[in-house]
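For this view, one protein chain was removed and the others were kept in their places.
Then we have chain A:
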Amino acid sequence: MINTTECAVDAQSLISISLRKIHNSRTQRGGIKLHKNLLVSYVLRNARQVYMNEKYAEIYRMQQYEEVMTVCNEIQELNPLDLAEDCEEQRGDCCGNGGVSEPASLCCALLPVSQLVAVQSAHMQPPSACSAPLSLQSDEVCKETEPSFYQSCCAEAYPVSNCEFSPVNNLHCNKTTVLDLDTHVVTTVENGYLHQDCCASLQQCCQGAQYSGKKRKVDFEYYISDIEEVPDFTPCKRAKFEDCSYANSEHLDTSNISNLISIFGSGFSGLVSRQADIEQALALNGQFCSKQALSSLGAMTRAIVAF
């Protein structure tokens, strides 16, 4: 667990500082310094992990509270006299802790049921996609149809053409032109993975799609760290946000980093997309530091990066 109390600078400002460093390195004399940018990407990953952990904890707490209230209200409608007291007493417990570990409370006992219902109403991806290790996921793409939740973890592969021509995705499916300094081969890397819109609209074309080895190790790491570090989270609850990573946790290598190519090429907008989603979900006020950093840097939807 990263000790976040060591300094006053929070994860958000670290993210914006890191992005600025990577941006500035493009114009530094002597070319992009691979070592320094690699280290900066580690800080970026660490800061994002902490940031996402905090945000998920917040979302979970709020959502759990809302669910409990909803259930309690429903129960009250059925039998207001019998259950009102229980709900009043147990609500705090339910919302305060992980919830499902308190079966004594009627509200809490109903939680798993409600969650199960919610999960069942969502499309569950084929088990093969979830259980397969990350490195093997290619053709088996989940068929999630919950556009309001983050799904990119499942939809591994996008056909380049669909991504390119989709009107929704033109804004988000950034392409990076990468020059390999050794072979002088120029390749184009798609990194629209961080945007749910891109994923959702590609549901139909993702089936059976093949893409040569563009793995989104970034997102999986964050989820894994959530599992390891926040054991209170109920897997069912988490399924509403991302569905397939948890079963894979033991297969994934958390030492891999968010790769430099994606950072350079996404115009940095991809890195803050999820924050925007969460912001909407929570109706939070205030700017995210990274968004401010972005607006000052200018959008870079296509970049030529030499590695």
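By definition in this document, a contact is a pair of C-beta atoms (placed from the backbone, for glycine too) under 8 Å apart; a residue touches a chain by one contact, two chains touch by 3 or more; residues count from 1.
Here is the rule we use: contacts and distances are computed from a predicted model.
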Quiz item: For the chain that is missing from this picture, which UniProt protein name fits: "AP complex subunit sigma", "Serine/threonine-protein phosphatase 2A 55 kDa regulatory subunit B", "Fructose-bisphosphate aldolase" or "COQ5 protein"?
Solution: "Serine/threonine-protein phosphatase 2A 55 kDa regulatory subunit B"
Practice problem: State which residues belonging to chain A touch the missing partner chain. | Solution: 1-3, 6-9, 11, 14, 17, 21, 29-31, 33-36, 38-39, 42-43, 46-47, 50, 178-182, 184, 189, 213-215, 217, 255-257, 259-262, 306-307
